[in-house]
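With one protein chain withheld, the remaining protein chains of the complex are depicted in position.
Letters A, B and C mark the chains as written, and numbering starts fresh at 1 in each.
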């Protein structure tokens, strides 16, 4: 399992390629990989968001994401998991979050990947401030970027 | 939408990276990408499978996969879709199938990706012959590689 | 009329042919094509039937220039 909080833009496909290559021996006989990538959209309730800033709680955020993954491991048969989450200043089309699960079974990979995304949204300590036309506001509900449902 | 039937091994992460780069202008304001990759396992009911051969029906297979994707487009809000499916001789750890959906919404991406995988399994004309210890047998149910559930 | 007939995978190996042509009068069904080409064996319930690259039931009529295919249950997508 790897949980990575990163301040610089990342390419989710390159991250997956590198991680899978690095873990080649440990991944064993996986048959299924489920991946979700959340990307910053540039439309939020009609107004154009120019930039958003994601704040986190260093120390707690990493632990909480790890707890989410560990709980998924208890519920599903999982071989390995990679979670990458951006913090800092994020611009439209920047990837924000990557969650990937390697499993023997298709159902386990898909279900646990979805669960990890839901749990990240509801429990992981990240806070988003949006900037548009020079002014910033904190978002206290999940409303923008890509929609939750 | 792209449907690709390929005879040579492919790297799913490189394929995603290249496709997304190529479609950058068309993908617009996507916020969610859901991906499933099925990979050949080397355990099937205890016996080691050395190689499998996937046969398809040139002409019909491409059309049937496209129909599956078009039906998903009617049911979910989808921006773009990439499906890559190997044919020919496939060895353990080779990727077999990639299904990726770009959408505005997380739920649409995850639900439609899962649906496309289910439909590929039940409707797309591919047939698998497994070789072990020099002898081959056609598999007429989905039992091996990675498990369906 | 002339119909192109194709067999795939295990069915192809069992029948010993990948493809053939039949000539017949109008009114023939997919089922009838099977009977003309499969050596007397009844059409197994598990065999899937396609007409011009689309799944059809075996009672569908065929027409000049059509392509009919018979194949075992599919095992694509994953596993």
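In this text, contacts are C-beta pairs under 8 Å (C-beta built on N, C-alpha and C of every residue); 3 or more make two chains touch, one makes a residue touch a chain.
None of these values were measured; they are calculated from a predicted model.
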Residue of A:3, A:16, A:34 or A:54 touching the missing chain in the full complex: A:54
Those residues of chain A which, in the complete complex, touch the missing chain: 38, 40-41, 54-57, 59-61, 63-64, 85, 96-97, 117-129, 138-148
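Following the convention adopted for this analysis, only the chains that are shown with their structure count from here on.
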Chain separated most widely from chain C, comparing mean CA positions: A
Distance between the centres, which are taken as Cα means, of chain C and chain A, whole angstrom: 48
Residues of chain B whose C-beta touches two or more other chains: 38, 117, 145-148
Contacts with 2+ other chains: residues of chain C: 78-79
